[in-house]
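For this view, one protein chain was removed and the others were kept in their places.
Coming up: subunit A.
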Amino acid sequence: MTQRLDERRPGGGIVLTNISKTFVTNTVLHDVSLTFRPGTVTGVLGENGAGKSTLFKVLAGIHEPDAGGRLEVDGVEAPLPLTPTSSAELGFAFVHQDLGLAGSLSVTENVFVGAMLRKHGLIDWKAQAAKVRELLGRLGVDVDPSTPVQELTQSEKAVVAIARAIYARGRASSALLVLDEPTANLTGAERDRLFDAMRAAAATGTAIAFCTHRLDEVLTATEQVIVLRDGRVVMDAPTSSISGEKELARHILGRDLDTYFPERTSRAVDGAAPILRVEDLTGAGVEGFSLEIRPGEIVGLTGLAGAGHDTVPDLILGAVPARRGTVKVDGRTIRASSPTTTTTAGIAVLPADRKRRSGIMSASIAENLTLASLRRFARRGLIDHRAERSSVVAAMEHFDVRPLGDPDRALQTLSGGNQQKVLIAKWASRDGVKCLILHEPTQGVDVGAKRTILEHVARMAADGVAILIVSSEHEELSHLCDRVLIMRGGELRREMRGSGAKQITEQCYVAA
């Protein structure tokens, strides 16, 4: 191993040549050739299903590539297919979106899981703590190594995951670090801190592959950009040569996309009675929250992490008990607030945590789609499966859920964007939804799906539904919303309307 390391030429990086991958008859990677250079942050972009995850699974030794491909690491050919072990030996490290940390364990325990430092056969906690401090320090983060991971901020958690991946097996640095959407849950300053850590890791000579759906991040945080579409590399260029997000979106989608935000064709009717009226809602870090939404109106709610906006959907729904306050739908107060009573009154909530709170991953597309409207298909108490199926097929087409025509697939087999389309369709196909609350509706969703989702939200508003979008994507809010409310410290601080809402930036949160 050490001998082979010495043979490597410095500066070679990880070179993939003609990597293809076919699942039985379905080719998902076509002759992919690319290079990850040491010390360079390379953005890897593409819609869900473009082949990114397959590519990384080949590198992780999970998928076996078709014959004919080549892989070189620092000038030395590595035999394909890789196994998880040989991938780790080459110094390939992976950090996934969910980070895979054990929340109740300390930073030290998380970093050294599986490879603890020992002294006389016992765990050497002192040495481990010192080592963790040093490793995290190198990535620009200073935390007490005995802190349980669940008490860290999102960016600190991500850095701990990176530290664990890079320094696994006692390595000084990795050859390649793949970061799969590590920023999906981060906002503003948190994200910048993660980028600093990323650059610090690159400075040790590690090649970094950074996957994200947020195009603004690609422009600020990478030096090289690779775009995959339908399993082919369609763009491989230095970031400095890229004119802007539109150029990236064009390569990702293969067509022009003037904007990923749909035009609103309708606006809320002035003077109409509000559908949703929240008064003095208090609890779970929110103080005296009041809000009115009229039919057809789209209201945005945002704030910095911990500002309280994230718990508003659960408070309104009654999933988290409120200390005081009322929620009224069409002037009628919801008594004994619980998700059941609130939903019955006509409020629907699309939670942010798609896998645990929004979609049943092991259930089929059809079952998820009709979960909230199943009664409609009951004839004398029994489900009319034919009617249900044809309605699901129509909804899948209408919401452009891919792959089309297989409603019995488990929801977990779909990409994030398509899962979200199914879950929006779930509420859109329920009768009597008067108010829809969407929490981070485009998180972890690619640009194409994002547009489809927002289009349908705009359409529901045009049909007279009152819509509340709770999101940290200020650009999305400013394009889509009639007004945007900004929270800070658990209270509503500021409201921006009409053209004013177009100029929301992160500064607004801080100033709020």
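Basically, a contact is a pair of C-beta atoms (placed from the backbone, for glycine too) under 8 Å apart; a residue touches a chain by one contact, two chains touch by 3 or more; residues count from 1.
The rule is simple: contacts and distances are computed from a predicted model.
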Chain left out of the displayed complex - its UniProt protein name, from "Glycosyltransferase family 2 protein", "ABC transporter permease", "FAD-dependent oxidoreductase" or "Phenylacetate-CoA oxygenase subunit PaaI" | "ABC transporter permease"
Decide which residue listed in A:Val107, A:Val149, A:Ile208 or A:Met496 touches the omitted chain of the complex.
-> A:Val149
Which of these, A:Gly13, A:Pro351, A:Gly417 or A:Gly490, touches the one chain of the complex that we don't see?
-> A:Pro351
Given A:Ala372, A:Val422, A:Leu480 or A:Met496, the residue that touches the chain left out of view is A:Ala372
Residue in contact with the excluded chain [from A:Thr83, A:Ser104 or A:Ser290] = A:Ser104
Residue positions on subunit A contacting the omitted chain are 23-26, 28, 53, 62, 101-105, 149-150, 317, 319, 339-340, 342-344, 349, 351, 353, 356-364, 367, 371-372, 374-375, 378, 381-383, 385, 406, 408-410, 412-413, 426
